[in-house]
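Here it is, the structure, as structure tokens.
With one protein chain withheld, the remaining protein chains of the complex are depicted in position.
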Amino acid sequence: MNVLAAEGEVAFEATTNGLWFVEHAWIVVLVPLVSAALTLAFGKRTPGKGAVYGIVGVGAAFLFSLGVLWHFVEGGGPFEGSIDWFTIGPLHLELGILVDGLTGVMVVVVTAVSLCVHVYSLGYMHGDERFTWFYVVLSLFTAAMLTVVVSNNLIQLLVGWEVMGICSYLLIGHWWEVKENSNAAIKAFITTRVGDIPFMFGIIALIAVTGFTTTNIGEVSHELGLGEVSPLFVSVAALLLFGGTVGKSAQFPLHVWLPDAMAGPTPVSALIHAATMVAAGVYLIGRLFEVFLLADEWVLTIVSIVAAITALGAALLAIVQDDIKRVLAYSTLSQLAYMVAGLSLGELGLTAGFFHLFTHAFFKALLFLCAGSVIHAVHSNNMSDMGGLRRSMPVTFWTMLIGSLALAGIFPLAGFWSKDELLVVAHEEHVDWLFIVFLATAAITAFYTMRMVMLTFFGEYKGQAHPHESPSTMTGPLIALAAATVGVGLLGAPQLNAVFGKWVFFEEIHEAVFVPWIALLSTAGALLGLAAGYVLYRERKAQDPLQAPLGPAWNLLQHRYYIDDFYMRWIVYPVRDTWSTAVNWFNQVVIDGVVNGAAALTRAFAQVIAWFDRTAIDGAVNGAGEVAGRTGNVLKYLQSGNVQWYAVGLFVGVIALAVVFIRVV
Amino acid sequence: MDVDYHALLPEFILAGTLLLVLVVDVFLPERAKWFAMPLGLAGVVASLVAVATLIGAGTRVSFGGTYVVDEFALLFKGFFLVTAVVVLSVSLRYFREGGFYQGEYYFLLLTSFLGCVMMPSSRDLLLLFIALELVSAPGFLMAAFRKGDVKSNEAGVKFFIIGVLSTAVMLFGMSLIYGVTGGETKLAEIATALADIPDDLQTLTYAAILFVVVGFAFKVSAFPFQFWAPDTYEGSPVPVAAFLAVASSVAGFAGLLQLMFVAFAGQHEFWVPIFAALSVATMTVGNFVALQQTQIVRLLAYSGIAQSGYILMTFALVTDDAASNRSAFAAGVAYILIYGVMNLGAFAATVAVSRRHPALRIADFAGLRETAPVIAVGMAVFMISLAGVPPTGGFWGKLLIFQAAIERGGSLGPALAVVMLVNSVVSVFYYLAVPRQMFLREAADRSRMRVPALVTAVVAVATIVIVAIFVLPNPVARLAEISTLVGLGP
Amino acid sequence: MLAVIGGLSAIAVVTSTNVVHAALYLVVTLLSVGGVYLLLGAEFVAWVQILIYVGAIVILFLFGLMLTKAPIGRDTLDNQQRWLGALVGVGVFAGLVFLIQDAFPVQDAQAFAAARGTTDVVGEAIFRNYVLPFEAVSFLLLAALIGAIVLARKDDTT
Amino acid sequence: MIRLPLVLMFSALLFSAGVYGVLARRNAVMVLMAIELMLNAVNVNLVAFAASLQQMSGQVFALFVIAVAAAEVGIGLAIVILLFRTRESINVDEVNLLKW
Partner (left out) sequence: MTWENSAITITTLLPVAGAIVIALMPKDKERAIRGLGIVVSGVAFALAVAIAVGFDYGTDGLQYELDLNWIGAIGVRYHVGIDGISLPLYVLTFLLSFLCAIYTWRFVPDPGRTRAFLALMLLLETGMAGTFIAFDLILFFVFWEMVLVPMYFLIAIWGSANREYASIKFFLYTLFGSIFMLLGFLAMYFQGPDPHTFDMVALRDFGAGGGFSQTFQLIVFGGVALGFAVKVPMWPFHTWLPDAHTEAPTIGSVLLAGIMLKMGTYGFVRIAIPFLPYGAEKYAPWIGALAAIAIVYAALACLAQKDLKRLIAFSSVGHMGFVMLGIATLTEIGIQAAIFGMVAHGVITGMLFFCVGSIYDRYHTREIAKIGGGMLQTMPKLGSVFAFVAIASLGLPGLAGFWGEIMALLSSFNPNEVFLGDQVGLFRLFMVMGGIGTVLTAGYFLWMLQRVNMGTLPDHWREAGLRDVLAVEWVSWAPLLALILVLGLYPRLVFGITDEAVSGLMTLLGS
């Protein structure tokens, strides 16, 4: 996906059937946006409370994006087009689209998952007080995500990026009556914003490279490619950009918001916090890959270290969760880290990483939706309230099983192919430690996945509700996604020509390689994990079987390594309560004190002068008056006697001074 | 004898009027005594017409150069006569209802105004002295005119003693000037004589100038001769306070301008620092003490002191540069004119309130917007104008002085400007106290206040004039500019 | 000689403990001032001085003193700042003497023969150059007269 | 026969005595007298200068000063008497109304 080639309108020779779609890819953004607007405007008055706009819109967008992808299936090249947006001084901004294979894949992922979620929510959100509003934000989010994906320039990307953030905030806090939900929403927004700030600076740095003339990604890359910018500058810029990824894709140390974000409705978790928005961070690295490659090596090393920590750390956390959504959330963290780590491996890793993004989107969305279905049935998030649901919810069970096995990386499901490819790349690039991390994480993943399935679907039901299978609006998407989960992995299968690599690549297409021993190794690891999970959780116990053996480590995991506590204790509370109070105190007492002090001083000065006047003039007068009053001879005295003394005294003083002045000068 | 009778016409008419008032008063029955006022008013207006006929007639010199009618003189004569109209207008009800000796009051008032009118033409020490006395002496009497009121009597005594004392000091200075200049009393010739005065007389000359300045400093209530003003204003009948605050002190300035810019212009190096100190001290004392006031007349008195300080500042801006002196002079004159309008307005408003609240505390203005809306709006405009804030004429007055100060340059000009600026800000505080009462507080008695039509008219006209000056300040600025005395000295 | 008498009695005026005595000392002072005028050749002024001051003003003062029942005695007559006042008085005197000595040194002073200011000479001067002040002063006196009457008049109406 | 500086010093003495009187006296009439002394000092100056300069105008000036002084005394006494009279009928506590 050499964007340099995209200088012209169309950078390929042959016309394809999908060309029209590519050239008009902006429509794919616009349609959900219009849906959102329509829903907002007419939703409440429309039968079905307006969900129809979103479903139709996103459905249309999905079909459209298939058209876009078709272009690349046919072997088409990238396309870039833009219109003027505005000019500010030397800086010229445009609204544009940059459609290459990566974009094609992303639009399909986004619209597909979004469509599923839109449909699914019909059932899940049925009867919700703010059903219409939910659809508005859902559609708006879809539009924002698509904006990010098709954007050809940094500022437009940033706009979409932040709008996604606010949609995420709105949806996490959808049930804002409960304080925890709104807390989670704020936490999500602020934490990602912390990452966004360096991201923004990174963007600014990139724009600065062009001499503040353009924000076009292609031109920025071009400028960088000229090699006139110091590597250090590029490295710092890359690192700053990575901040955006860390925030949005919830990498360590900004990962804390994602588990909390599970407070939102489950479809939201599926769409935003599993399949799409969180993947935007990964997408970002891919889109600006040039910058990362031109940066010094240590940048990518940092990226891979961060990713490795996240992958392993989050996977471990997933083991101890009781909340089914949190299991999935930590799993998502871990899998996102997989992708990031993959990208940190270079050009080969790019394709692998994105392939994992692609597959993960489907099976993780599936898992979430299944979890939602379960939650919908038992009215609880906690697996301790579940159990034995495989009988009452067969569709959910089977689809979830497919998703779980895909997550665990079992052949031939989606996860197997993508994880395998990542392992291969790590091996080929000779980053052995990462290879081991991947492997270990895969095993742990399989373990907690199995634990989740066991606790949910096997054993005896522990809850109070009467679980039942979800309506077809919910199971339909489950089935669709399950089918996809089975299918999409094959797109990257080396045995099947690994077509995915033909769509998403950097600079040049690399043939995917299949290394049997690696595939075996990974499958073995996964099976080991699954087996362990099955053995340990086959029978329900009051206490988690791991709690005793893990000892203090269990506590550490329960407290999420104390990272959240650390943030609250040392950053949030100090800033929100202590510092702000201090500043306010400083403001009221010191700064305003100076102001009021000046006023008081003026008044005091006035009093001094007035006192002087009073004492020196009228005070004496009054004194005289009193004396006179006491002697009973009031009437005979002139109370003003001292006034003259004062006057003459002063003026004599002036004369004396003048005389001195005259003589001396 | 070179007497230009046309030039003296305003004075003659005024003198005739006041004699007529005196005579007619004798024959008027008690209930018709107030008739003296319209009579006086007619005379003043006639005199004003006479002044008008002199406009553009060039400089007219009488009595061997001791009495000059030029633009400067005409401007001030006109100003005084207009002031007279206003003071007469606001006096009518006040004196009619207060049980005063009306005829005599109008007679004294007109006499005082005669002095005022003479002042700007007097280019001779003797004439200046006489004119000053003519302004002051009836003033002493009028200040004590509330005969039954101890306050008023005390006011009279204080005013009188300080007045006479300062006159004595001034005269002593004049006598020395007479001596050192070799027997000159005409201002222009004093200037010539002082230009090449022998060195050994220098010191005595400076002392003499100082003595003379003292006499006028009293008149304009400059620090440290300011303290009589609040007491006297408070004690006097309110219209008399208006007269003292405007006519009397402006007369002092008229005299001072002539002395300093004509007779002693050559010695500016000596007196500029004195005026600088005087002005800084005056405005500071005035403003800061005003912050403490609770009585409106005292407030206006201290405000007047502060304003005097601003005007005195223009004296401190004199240098060798004629152009900058001209700016300073024009700024001073313009400020005086605007100052007169707003102060008259403020006093007129005070007169209106005094009928219901004779104590005239600031708190008595509470709810005035309801009880007397025209007065309230007018008073607010005057206060804002005194504070020098747009959209009022007072803004230009201050601006002109700032401008002159900056134009003067050096370190003194800007330094004085800064002092004045700080003072202006301080002054806002107490000026706003009055509108605050009027608009933010409720009156205890919320019935409509009965305000004499003449007083309302005066307030309304003054308000309009103040706003009009803001919109079109050019006439004032032009007037001030052409009426310069700069250059008449050596 | 006259000056010495005048000076001493002037001091007496302001220090005397008896108001009537003070007034009488004032007469002496005024008379000696008149004498000085005569010596200086200002005959007309001297006579006016004696007529108006001694004849009229001092009488007025005496009336005033009687009407206000002025008391007698240092403490009631003088205020507490007496000594400061004295200091200032002496200071002013010293300053003036210094100034005068500076300007007109006594040792250099020439005795001079004064121009005679007889009634007709002065009168002519007044009416030639000082008509206007003369008229003005007449108004002043008139105003003073009327005003004084109004103020001093006892009335029950106010 | 007569020397200008000496006369001037006499005048200065009168003036200073007047100043002292103004400062030290509490009785209004006495203060007025002191002021008269000061005015006389002025006149002595004027006449002396007129004499030494062989001029008339100083004497004329002096005449005017005398006339004005007379007027002042009249006014002053009238006010003092007025004050005296109103005070008599007014409570002692109300003395000095004119204060801050």
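For this structure, a couple of remarks:
In order of appearance the chains are A, B, C and D, and numbering begins at 1 in each one.
One rule holds for everything that comes next: a residue touches a chain if its C-beta (ideal position, glycine included) is under 8 Å from a C-beta of that chain, and two chains touch if they have at least 3 such contacts.
Here the structure is a predicted model, which is why all the values come from computation and not from measurement.
Shown chains touched by the hidden chain across the complete assembly: A, B. Listed residues A:L232, A:A465, A:A531 or A:V575: the one in touch with the omitted chain is A:V575. Contact with the chain that does not appear here is found for just one residue of A:L158, A:V246, A:A314 or A:A365, A:L158.
Considering the whole complex, the residue from B:V61, B:A363, B:V428 or B:A468 that touches the absent chain is B:V428.
Think of the hidden chain as still there; on chain B it touches residues 330, 384, 389-391, 395-396, 399-400, 402-403, 405-407, 409, 414, 417-418, 421, 424-425, 428-429, 432, 435-436, 439-440, 470, 473-474, 477-478, 480-481. Within the complete assembly, residues 85-91, 155, 158-163, 166, 169, 173, 176-177, 179, 182-183, 185-186, 189-190, 193-194, 197-198, 200-201, 204-205, 207-208, 212, 575-576, 579-584, 587, 591-592, 595, 599 of chain A touch the chain that is not shown.
Going forward, only the chains that are shown with their structure count from here on.
Contact tally for C-D versus A-B: the pair with more C-beta pairs in contact is C-D. With centres taken as mean Cα positions, chain B sits 74 Å from chain A.
Rounded to a whole number, the gap between the C-alpha centres of chain A and chain D is 93 angstrom. Chain A has residues 610, 613, 618, 624, 635-641, 644-645, 648-649, 652, 655, 659 in contact with two or more other chains. In chain D, the residues that reach two or more other chains under the touch definition are 8, 15, 18-19, 22-23, 25-28, 31-32, 43, 48, 50, 55, 57, 60, 64, 68, 71-72, 75, 78-80, 82, 84, 87, 95-96, 98, 100.
Residues of chain B that touch chain C in their complex: 1, 3, 15, 18, 22, 62-64, 66-67, 99-101, 104, 107-108, 111, 114-115, 118, 126-127, 130-131, 133-134, 137-138, 140-142, 144-148, 156, 180, 200-201, 203-204, 207. Here chain C touches chain D in the complex through residues 3, 6-7, 10-11, 13-15, 19, 22-23, 26, 29-30, 33, 36-37, 39-42, 44-45, 48-49, 52-53, 56-57, 60-61, 63-65, 67-68, 70-71, 76-79, 81-82, 84-86, 88-90, 92-93, 96-97, 100-101, 104-106, 109-115, 117, 121-122, 125-126, 129-130, 133-134, 137, 140-141, 143-145, 147-149, 151-152, 154, going by the rule given at the top. Listed in rising order, the residues of chain D touching chain B in the complex are 8, 15, 18, 22, 28, 31-32, 35, 38-39, 41-43, 45-46, 48-50, 53, 55, 57-58, 60-61, 64-65, 68, 71-72, 75-76, 78-80, 82-83, 86-87, 90, 94-98, 100.
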